[in-house]
Every structure is written in C-alpha cells, then in structure tokens.
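Data first, discussion second: the structure below is written as structure tokens.
A protein chain is absent from this complex, but the other protein chains hold their places.
For reference, chains read A and B in written order, and residue numbers begin at 1 within each chain.
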Amino acid sequence: MTHNHTLVVDTLSLAYGDRTVIDALDLAVPSGRISAIVGPNACGKSTLLRTMSRLLAPRTGHVLLDGASVHRMPAKELARTMGLLPQSPTAPEGITVADLVGRGRQPHQGIFSRWTRADDVAVADALDATQTAELADRAVDELSGGQRQRVWIAMALAQQTDVLLLDEPTTFLDVSHQIEVLDLLTDLNRSKGTTIVMVLHDLNLAARYADHLVALAGGRVYAEGEPAAVLTEDVVRVVFGIESRVITDPTSEKPLMLPMGRHHTRDAGAATRHEEPT
Amino acid sequence: MSAPAATGSTLDRVLGARVRRAKGRRRVMLILVALIAVVVVVSLMVGQTFYSFTDVVRVILGQDVPGASFTVGRLRLPRVVLATAAGLSFGMAGVAFQTMLRNPLASPDIIGISAGASAAAAFAIVILGLSGTAVSLVAIVAGLAIALLVYLLAFKGGGGGSRLILIGIGIAAMLDSVTAYVISRAGQWDLQETLRWLSGSLNGASWQQLAPTLLALVVLAPVLLGQSRNLASLQLGDDTASALGVRVERSRLTVLVAAVGLIAFATAAAGPIAFVAFLSGPIAARIVGPRGSLLVPSALVGAALVLVADLCGQYAFGTRYPVGVVTGVLGAPYLVYLIVRTNRAGGSL
Partner (left out) sequence: MTATITRRDSNVASLRRPNRVRLSWLLALVVLLALLMVASLAIGSRTVSIGDMLLGLGGSLDTLGQAAVNKRVPRTLLAAIVGAALGLAGAVMQAVTRNPLADPSILGVNMGASLAVVTGIAWFGLSTATGYIWAAVAGAAVAAVFVYTVGSLGRGGATPLKLALAGAATSAALASFVTAVSLPRGDISATIVSWQIGGVGGASFDSIRPMLPFFVAGCAISLLAARSLNSLALGDDVAASLGERVAVVRVVAALGAVLLCGAATAIAGPIGFVGLVVPHLCRLLVGVDQRWLLPFSALAGAVLLVAADVIGRVVARPGEIDVGIITALIGAPVFIAIVRRQRVRAL
C-alpha cells in the first residue's frame, strides 16, 4: 500500500503575458482518491495540472506536496512521489513497449548505476497491471490508440509514484477505449491507493469515475466535492453556459448531465417555427 | 481487484528480453571495435610504401623501425588517429542532437552548426591568417553561437523540431554564402586547399593539430555519456521528461554545449566531414536496435565510417578524394532515402 500524501494548491495564480489563466486558486486534493478536474475550454484546467506537476511556474502561490513546494524540491525526488502523463506524449520511432515502460524507471536510477532486478520487477508489474505484457516486445508505433494509452499508463506506473496526474487521458480514444482506460485507473486506485488527479473532457465520465469532482471556471474553483453535489443544473449553467437536465444514471447511481441546445427539446421545435417568418 | 503482483512469466519475459538485448548490443559493439582496429591497421600498412603488419605493430609499440618509424609513426598514425577521433566526435555529437531534438534530420551538419564552424574557420584562415589552435577556438565560438541562435529563434517563438530544422537550414544557407565569399577572396593558390579543407580532409594531420581534438573528446564525451539517461527521457517529450525528474532546460543546455564542442573541435581539425554526424546515429540504431543509449554505438559507427571512407578515398579511385567527398557521396542518397521513407510511413517528421 502507498503512503498518504497531501497535495495542496495554495492561492495559485498564473498568467500567459497579460492574460490571467489561474486566479488565486485553492485546492486540496483528497489523498488516495480519484479527483477529476472539469471545465470548459481555456478555463485553465490543463494549466492547473501542468503547474501542479511543475511544468509551469506559478506567478504567485504554491503547490505543496506534503508541505513542500514542488517547484523547489529536487526534480528526481518529486518524480519518485508524483508522476504525470501529459496529453500527447511522444514515443521515439521503433521503441518497444517494454523499453518505453522501462523509461519510467529513470527517477530511481543514478547517472551511471546499473539496471537492477527491482527495475525489472517494476516494469513487469506495470505491464501486468495494464494488461500489456503480451505486447512487451511489440513496437509502440504499431499499437492501437487504446493499447498505446495503456502502455503510457504502464510507463507512469513503472515510475511507482503514490500520486499520478493525467492530462486528458481519454482524448482521441473511442468510447470503448475510454472506458478501458478509466477502469484501469480505478483498479489502480482501489488496489494500491494511488492518488489520481485527472483532467477530463467528458463531464459524465468524470462524474462516474471521480470520487471528487472539481469544476473550474475563469481560473477559479467554482465547485468541488462529491459528483452528485457538484454536477447540478446550476453549476453546468454557470460553468459551461448551457441549460441542461441532470438525472441519476440508472447504472452507476451517479449524476448524468443531458445538455439542452436550442433545438430538439420538447418546445424548441415550436419556437423555431414561430421565429422563421422574421 | 487484487494488487497485480508480477507474475513469473512476465518478469521472466522482461528479464529475458533485456539480457538478450544487452548481449546483442555488446556483440555489435565488439564487432565495431574489431572493425575499427582492422581498418586502423590496414590504413597504417598501405600507402606509397607497404609495411608489414609486424612493422606496424612494432612502431605502435614504440620500437624503432627504419623507414617505418617515420612514415607510419609520423605521417600515417596522426592521420588515422585524427580520423578515429573526428569520427567518434561527429558520431556521438550527431546522435546526441538527433535524440535531444527527436528528429534524425536535426544533426549539426544539417541545422547549420557545422556550417557556422566552417565559415568561421575559413574566415580565420583566409582573412585573419590564423592557424592551429586559434582556428579551433574561432570555430568553436562560432559553432556555439550558431547553435544558440538557431535554438533561440526556434524555441522563443514556441514550436519544436521541424521549425528548428527549417531555421537551421536557412542559417546554414546564409553561412554557406559567407564561406563562399571568403573563398572568393582567397588567392588562387589557397583556393584548392581551402576547398579541400571545406569538404573535410585528413591531409597533413599532425600530432600538434590533433591535441585539441583529443583533449575535447576526453573531456566532453564523458559529459555527454553522463547525460545519456536524461537524453532517453527527453526523447519522450519535454513534459514526460520533466515528469520523470529531468531538469529539461539544464540538461538540454549541457548536451548542446558538449555536442557543439565536440563538433567544433573535430571540424577545426578535419573540416566538416560531410554527413558523418547525420549518418552515424541512424546506422547505429539500425544495427543495435532502438534499445538503450546510442551514444557509444553511434560514436563507433562514426569512427568506422571516417576510417573506411578515408581508406576508400585514398586508394579506391583513380584520384585521391578527401574523406568528406566520399562520405558526402555515400551519405547524400541516404539522406534522401530517409526522407522518402519517413514520408511514406506518413510520419510527421
């Protein structure tokens, strides 16, 4: 089992030039749970995740892991506790699955130290956990999108961190692979207690898979908590600017948001007809 | 679901594959070293006068052999050592660039760094009348400055590898025209010599000229080797590398300075031997496989390339060609082939 870690974002602000992207944001990530960050495009959700993993430096405020600023601690030490899977990682041409997963061992190795049995065990564990052991000798370029994403998650697993951040792990995947990846992350969280923080596009998937849902708007946390408390018609109206209906998903008992546009609602057809002559 | 413990079969598989590959890798490197040794000895034996293997070995061991001591020890040995050192430098620095920028086309001879060192060296020789170490220094400063310029122009605007390559090509075109101007100012007598140097040549190698190159190799190669793990992570993209605990900018700067240093010292001594930096990495990847760091295999391939090309250039054709012409004629079609293959595969380069 993994250790508990506190991951806290403290009055964080970040701007690109004059444009403020994150504005005095506070967030406490619950340890050992799955948190999902949602919000409209350009609300700063990816920026927040990238700042938490120190890819970006904040203008003011801190990201504290166990009370220490992630931007100040040694890079390797951080990489042994917190991993990140970026949105579109690049695999070198021709690299095999086992080799790519092995790259996740980097933070555990010294400059000239040799590859150890512990490294092999970590790689084998990661391959097994993601069910990619069969693919171990294949080239990453040859895999399908879903397989490739599982391999990248395996690489992050080989890093053996207690906290894992993922930036839109389901983009470019079709629905079956999205479910596959999210199920895998849930397995990981349930079996090892890994703290998972991910940015997700799909509100309904986020509500289903997250223990803790964070809705961002305008660079601030607009609402956070249990999905049922966060995903409401009011929050959707403010955060995404659309009308919606939120019902309870009959399969998961989680909230399910049905967006409403100007058409295809019971009274929209009539409205359109009335407006036509003008 | 229970915690997935490493099943025996997966662990065996991972372990077995790694051991197999490590063995294969060691075997390939041994073959390369053996090849280099053979070519070195052959290069020392043949020439206007032929010396036997035993003569050559005795000279290398420091014994006095009439005739051979001068011809082999003073003339052929420095040439062969320069070829080896330049090949090692080009091969290692080239693959460092290619790995760091994640693109086989991003080698220093394509993105203008060699062109910068050449232009500076030609300027130093023809206009300033410098020679020896001074030329090396000018070439190194210019190489670093150009590397920095290309880097700043490409990255400060945001963007990545392909932009950097195109900008490098533009800079190289500009520098080539500077070199052309310098050549046009060279006297008729200098012309042939300058041209020869610019195409990369080992003619007239001396121990004196060799010293800086060897020193650079001894100092800078370990620096690059120390970065090999970081390079492997940088290949996965800046974000992933950073998540793996690599300090991206610092690591990149270290690689940049060390690789440019290697290139510039070797260029100052032997001229920009065409395409060695560009070719060695892909060839090494082909024979070693993508597993593990390519720095050492690529350096060995570089040395083998230069040695073989020099031997061919001297004796395989009617006229004696400088080594750079041979590597250029061999390497250019490969460059085109690489682009054809990448385009076919639909790769984004």
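In this text, a residue touches a chain if its C-beta (ideal position, glycine included) is under 8 Å from a C-beta of that chain, and two chains touch if they have at least 3 such contacts.
Predicted model only: the values in this text are computed from it and were never measured.
Undergrad: For the chain that is not shown, enumerate the shown chains it touches in the whole assembly.
TA: B
Undergrad: Given the contact definition stated above, which residue among B:Leu153, B:Val257 or B:Ile287 touches the chain not shown here?
TA: Considering all chains, including the one not shown, the answer is B:Leu153.
Undergrad: Of the listed residues B:Gly8, B:Gly62, B:Gly129 or B:Pro333, which contacts the missing chain in the full complex?
TA: Of all options in B:Gly8, B:Gly62, B:Gly129 or B:Pro333, contact with the hidden chain holds for B:Pro333.
Undergrad: Taking the entire complex into account, which one of B:Ile171, B:Leu214 or B:Ala268 touches the absent chain?
TA: Residue touching the absent chain, from the options given: B:Ile171.
Undergrad: Residues on chain B that touch the omitted chain in the whole complex?
TA: With respect to the unshown chain, the touching residues of chain B are 105, 110, 153-154, 157-160, 162-163, 165-167, 169-171, 173-174, 176-178, 180-181, 183-185, 188, 191-192, 195-196, 199, 274-275, 318-319, 321-322, 324-325, 328-329, 331-333, 335-336, 338-340, 342-347, 349.
Note that in this section only the chains that are shown with their structure count from here on.
Undergrad: In whole angstrom, what separates the CA-based centres of chain A and chain B?
TA: 42
Undergrad: Flag every residue of chain A that touches chain B in the complex, lowest number first.
TA: Of all residues in chain A, those touching chain B are 50, 53-55, 75-80, 83-96, 98-100, 102-104, 106-107, 109, 111-112, 115, 117, 120-121, 123-125, 127-129, 133, 136-137, 155-156, 159, 187, 190-192.
Undergrad: In their shared complex, at which residues does chain B touch chain A?
TA: 1-7, 9-11, 13-15, 17-18, 99, 102, 226, 229, 232-233, 235-240, 242-247, 285, 289-291, 347
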